[in-house]
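Dropping the structure in here first, questions after.
Only a single protein chain was left out; the remaining protein chains are all shown in position.
First chain written, first letter: the chains are A and B, and each begins at residue 1.
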Amino acid sequence: MSRALRLLPIILIVWILGTFAWKLVQPSDPTVRSQLVNRQVPAFALPAAVPGVPPLRSSDLATGEPRLLNVFASWCVPCVAEASVLEELHAKGAKIEGIAIRDTPGAVAAFLERHGNPYTRIGSDRNSRVQLALGSAGVPETFVIDGKGVIRLQHIGPIKPEDVPGILAKLEEVR
Amino acid sequence: MRLLALLALALATPLMAQSNMPPSYWAYRQLPDARQEAQAQALMQELRCLVCQGQSIADSDAELAGDMRDLVRRRIAAGEKPSEIRAWLIDRYGDWVSYRPSAAPIAWPLWAAPIILLIFGGAIVAGRLKRTKS
Partner (left out) sequence: MTAEAGLAALWLAAALSLLGLFLSVLHVRGKLEADQSVRGLAIVQGLLCLFAFAMLLVVFARTDLSVALVVANSHSAKPFIYKIAGAWGNHEGSMLLWVTVLGLSGAALGAFSRQLPSRTMIAALGAQAALALGFHAFLLLASNPFARLDPAAAEGRGLNPLLQDPGLAFHPPTLYLGYVGLSVAFSLAVGAMLAGDVDRQLGRAMRPWVLGAWIFLTLGITAGSYWAYYELGWGGWWFWDPVENASLMPWLAATALLHSVAVLVARNALKAWTMMLAVIAFSMSMVGTFLVRSGILTSVHAFAVDPTRGAFILILLGLYVTAAFVLFAVRAGKLREGAPFELVSREAAIVVNNLLLTVILGIVFIGTLYPLMAEAVTGEKLSVGAPYFNAVAGPLAILLGILLAVGPLLSWRSESRPVLRKLALPGLIAATVLVIAFLAWPQSTSLTKFGLALAAGLAPAAILPLIGRNPLRTPLAIWGMAIAHLGAAVAVAGMAADSAFTVEKLAASRPGETIEVGPWLVKFEGVRPVAGPNWTAVEAELRASRGGGVHVLRPQSRFFTDPPTETNEAAIKTVMSGQLYTVIGQSDPEGRWQLRFWWKPLVTLIWFGGGLVGLGGLLALIGHARRALRRRAYR
């Protein structure tokens, strides 16, 4: 075997080990992000999740005013903690639309009664179909949508109090 | 919290992170048309479960996997081609959701590598065999 040939494995090894080392140092990010950021919200029309709260259509997200779209569920434990933060955002003027994933009217009603209702409209997505159409992979997730119905930000996981200023700023930015 | 749920979902269904609702209609039902069901099954084997640790949606009991199976079967029954459904999902979640690497530039080295390996290895072998002939 020629000398060059015998050196090749060593070059490959160094490259591969280097990649391993890089990946070890990187914080692992298992979240699956939506590819629809900076793209139009897909068309959908969901029935009402709870009697008394209007249903949600994609056209409701393109009325000229930026909105938050919060994907949640009554059975989702982190959503409970997020509820108070959503109240805070609502109090500060953010308009919040909700999509309840795999939920029943009774359970959603109970959730809203216990934790408050910051939502203008709530759509019921019983089979996760709109969730899949949005590129969302879990609950809770929140999307910042501008006046034209374009998704401008995806926040994965519950919104924490420290995230509130950032979300409000983004809402202002896309106005 | 989601990471914990993800890790727990990895191997078996934990009794915490589930909704109160039954699985979607087509999550555990086969399409009546055998040919369509075979198409759906083949596609489901190639789509990655979004909340599992490396399983296809065909092999997972996770709820979202069931909902994805429901989506696939529904669309195949409506006449859509598997490639269209795959493209729709890749449009939403990126190449990550498909176990079949795409033809996009990011996957070219992947498809090229075996050919390069074969040519390279073949050259070494050919050289060896030629040397022994003399």
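We adopt the following convention: a residue touches a chain if its C-beta (ideal position, glycine included) is under 8 Å from a C-beta of that chain, and two chains touch if they have at least 3 such contacts.
Note that the coordinates shown come from a computational prediction; the quantities given were computed from them, not determined experimentally.
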{"item": "Footprint left on subunit B by the chain that the document does not show", "value": "8, 10-16, 22-23, 28-30, 35, 38, 41, 45-46, 48, 52-56, 58-59, 61, 94-102, 106-107, 109-111, 113-114, 117-118, 121-122, 124-125, 128-129, 131-134"}
{"item": "Touch list for subunit A against the chain that is not drawn", "value": "1, 3, 6-7, 9-10, 13-14, 16-17, 19-25, 28, 30"}
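Methods note: only the chains that are shown with their structure count from here on.
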{"item": "Geometric centre distance via CA averages, subunit B-subunit A, whole Å", "value": "23"}
{"item": "Interfacial residue positions of subunit A with respect to subunit B in the complex", "value": "1, 5, 30-36, 73-75, 77-78, 101-104, 107, 126-129, 131-135, 137-138, 156-158"}
{"item": "Partner subunit A, residues of subunit B touching it in the complex", "value": "1-3, 5-6, 16-21, 24-25, 50-51, 63-64, 67-68, 70-71, 89, 91-94, 96-97, 124"}
